[in-house]
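Just one protein chain is left out here, and the rest sit where they should.
Moving on, here comes chain A:
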Amino acid sequence: MSLLTSLARLRALDERIAQPIATVRHCHLSERPMVLIPLRMSGEAAAPLAAMLGTRREDPRLLVVTQPRNRDLRFAWAADLAAELLPYIDGFLAGTETVERKNADPYERVLDAPQLLVPNQTGIAFIRLLGRSTRFRRADGPYPVPETVPLLGRWLTYFGERAAYPGSSLMAAATEELGRHWASGQSGLEDANLAALMAWITTGPSDDAEDPLVWPPAGPATDPGFDAEVLAPAIEAGAAERITEALRGQLEPTWRLMWQAVDLLRGLPEGASVAQRWEQDRGSFSAMAAHIAEGAPPQARRDGAVAAASRLARMERAQAAYEVQRAYDDPLVMAEYRLTGEAFAGEVVETEPEHSEGEGRSRKLRPLVVVKTDDPVRLAPGTALGTPQRRGQGAQLVEARDGLVTVKITKGMGRGKTPAPGSVPEVGERVCYTSLTDDFQGSPALPEAEATPWTHGGPPREYTPSDEDALEEWS
């Protein structure tokens, strides 16, 4: 968290209403998101209790395990969930586009991809565990489950893993996304409560948000009081109808909040780089679908050394790119860098568009721009700069003194003797320059999995699903 966000939190606390910390939306928001609120049986790692889900706010589907300790009912619930989610996922596979690639075969990418919205980070963790507990099951053998169950497990695992990928929107937690756009007047810890965070953003803080009788928890954990006073007696009595209605009552308030959160996020204009990140999501989703269609085995329990290192490297690159893109898309995010002296903004007071360096054949056009700024610039002469106003352009800091910064444009002004029209800012234009650049970083050279060195455990054994996996207890 930056000082800018801290200040927004202070302001929120003082004015008793959340303050914006973004001017555009930094996540993709599907036209038809699948809102999914899972509930877990208390005390169990991944025993499902219920889920409310659907793509239309007026039509939630409620799936309940009416006897949570019964293994068969649990798998039947997983099959019901699969019956809702798999057709939704499949619905996106029909429309594709062909993507040409350099040095590789073209591939098919879906035109649109599914998006799962869950209330919070713990919901995402639970979805991942649900995926883990179902993806190794088998439709044949001694403990057969419906064949959709392991398939659902693989998709849930995929969505769970993708959620950890910076900038991905395939599965998002409402509290996380809201928290990226608004600063409440409470701590980050308390922001994990969807009802509390929504109250801060919409009407102002309310203690009701912490009262489980008014706002039941958004899951996956249920309220201990509800467990003791309502759920336990109903389970004891074997009253399926009572259990279902009780859980509906616990889930409906969160269902309404989730759609309200969707409305709030939809109200923000989409950031310029969101489509680009969603394109990567679409590519990743298409690859996963192709993987499944080819009959590849379920995801291994753990990554091998090489796979883990390359996953980490991918995530680091995505994180770096995401941070840069957010700053370029959103002046309020860029302001954080201006505050620390890594960026500056101001008005152009002087230009020398035809300034050049070198003589004869090596003569190069290097337009100069002088910017008047109030920002504390902490960049050394020679620092490479980029600018959100002209994204393809490269520049270099020449000198910064007394609130006047001279910048030399080095790239993106055309090849002629004079700069291309519009490539050099005019006097009076407001511009921003930053040392933050989204330079392409190559992936680290990693050995093939078969060549994993002994220091990292040697080549990993290839994962083959075993009967033991399929039989794993789920109690």
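In this text, contacts are C-beta pairs under 8 Å (C-beta built on N, C-alpha and C of every residue); 3 or more make two chains touch, one makes a residue touch a chain; residues count from 1.
In this text, contacts and distances are computed from a predicted model.
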Which of the following names does UniProt give to the chain that is not shown: "YdbS-like PH domain-containing protein", "ABC transporter permease", "LemA family protein" or "Secreted protein"? "Secreted protein"
Which residue among A:R302, A:R361 or A:R461 touches the omitted chain? A:R302
From A:G91, A:G204 or A:G225, the answer for touching the chain not displayed is A:G225
Across A:P144, A:G188 or A:P381, the one contacting the chain not displayed is A:G188
On chain A, where is the contact patch with the chain that was removed from view? 1, 3-4, 6-11, 13-14, 20, 23, 41-47, 68, 129, 132-133, 185-190, 210, 222, 224-225, 227-228, 231-232, 301-302, 331-332, 335, 338-339, 374-376, 472-475
